[in-house]
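First comes the structure, then the notes that go with it.
The complex appears here minus one protein chain, its other protein chains still in place.
After this line comes chain A, so read on.
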Amino acid sequence: MNKVLLIIQREYITRVRKKSFIVMIFVVPLLILGMSALIAFIAKDSMEISKPQIVKVIDESHLFEGKLKNAKNIQFIPTNEPVEKAKEGLKDNEDLSVLLISKDYAHKPVQFFSKKKPSFTLTGEVENQMNEIASTNTMLANHIDTALLNKAKKSKVSVNAMEVTETGTKDANVGPSMMVGIACAIFIYLALFIYGAQVMRGVIEEKTSRIIEVIISSVKPFQLMLGKIIGVGLVGLTQFTAWIVLSIISTKIAGHAASGPGSPMGGVLETLQTIPFGFILGCFLFYFITGYLLYSALFAAVGSAVDSETETQQFMFPITLPLLFTYILSVSVLFRAPDSPLAVWLSIIPFTAPVAMMVRVPFGGVPDWQLGLSMFMMIIGFLFTTYVAARIYRVGVLMYGKKASFKELAKWFFYKE
């Protein structure tokens, strides 16, 4: 046991000390920070008009004269200047634009000139007002009482989705849950892949550098495999912990910057807070650890069977297939139907459960028995793959120059000590 600890220590320390590890710890949260800042910036920029805008209106139809109302930061000025002259003035003023309404505005599009591309809010405001005016005009022309019609149209129904649970009703807004579910699926999928591949590369390194024979004259192959898997796993957990801590800090900062009063991001952040992150994080840790143990053992067996990384292809494919399959299903189908029979089954089969269950958990409402069964199956699953992998590994690490096939691996499995 002592020797396994030594191996874990070496695997952990040599990896954590690498420059790439330290760089990754800081780069990823910075990316998240940068991305959320960018999203916030874009959202803010396109939703709000920050500076007063002046819109010169050239109305050849004379139908809109005096009817365009000034809105927040938008001022309409009617003018009789010819279009060409009005456009001249745009060149040195970014906050000025020209609205040209032709006589036949219903068939010829209304034109909006400005130096920069105008924001959607500005063109949207103009459009809304013009539609309103135009339909009022039409109604007046047809002798319809606009006051009555407006009164009749003024009903505002909004559907508020409520979910009935044992403890009462709760807000069932699925948008943020969906986001978290997909994020979890992507995260766990990448994590299983990245750290599994690290185990595999470690095994291949030991085999090609031929140190393996020295090591297994001191420890049993199983101890070495276990030490490596646990060591790399701890590296993964360290990295995640660092990322989560740094990301929380960075999104706090970004959130602070983005959530001014009336900011659209504020609403999303608010609903995000209703999601039970502690529970999700707990599930994530459980499925990461068991899923990692399950897959990294298989990756270790693959590493032991080959002489170089280029030979791993044929074995990698069947191993990663269930993972890839669930991942694709998760981001395309499962998140829309987290309680469908397919989702339930996938979240119970150990090979697909880490991804499938992590999509379902953020939606809440996974029955306890399903969660329990899934977790139980995960534990059975990783014990099983570790047993199979260890039997292949102990033979594989000493085999050189033999092109291993699946048949060969099966043979190795049945070798006696």
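Observations on the model:
FYI, a contact is a pair of C-beta atoms (placed from the backbone, for glycine too) under 8 Å apart; a residue touches a chain by one contact, two chains touch by 3 or more; residues count from 1.
Keep this in mind: contacts and distances are computed from a predicted model.
One chain of the assembly is not displayed; among "Sarcosine oxidase subunit gamma", "Ketol-acid reductoisomerase (NADP(+))", "Nodulation protein E" or "ABC transporter ATP-binding protein", its UniProt protein name is "ABC transporter ATP-binding protein".
Only one of A:80, A:217 or A:308 touches the absent chain when the whole complex is considered: A:217.
From the options A:69, A:336 or A:411, the residue with contact to the unseen chain in the full assembly is A:411.
Which of A:142, A:209 or A:308 touches the hidden chain is settled by the complete complex: it is A:209. Of the options A:3, A:67, A:87 or A:115, the residue whose C-beta touches the omitted chain is A:3. Interface with the hidden chain, as seen from chain A, comprises residues 3, 6-7, 10, 14, 205-206, 209-219, 398, 411, 416-417.
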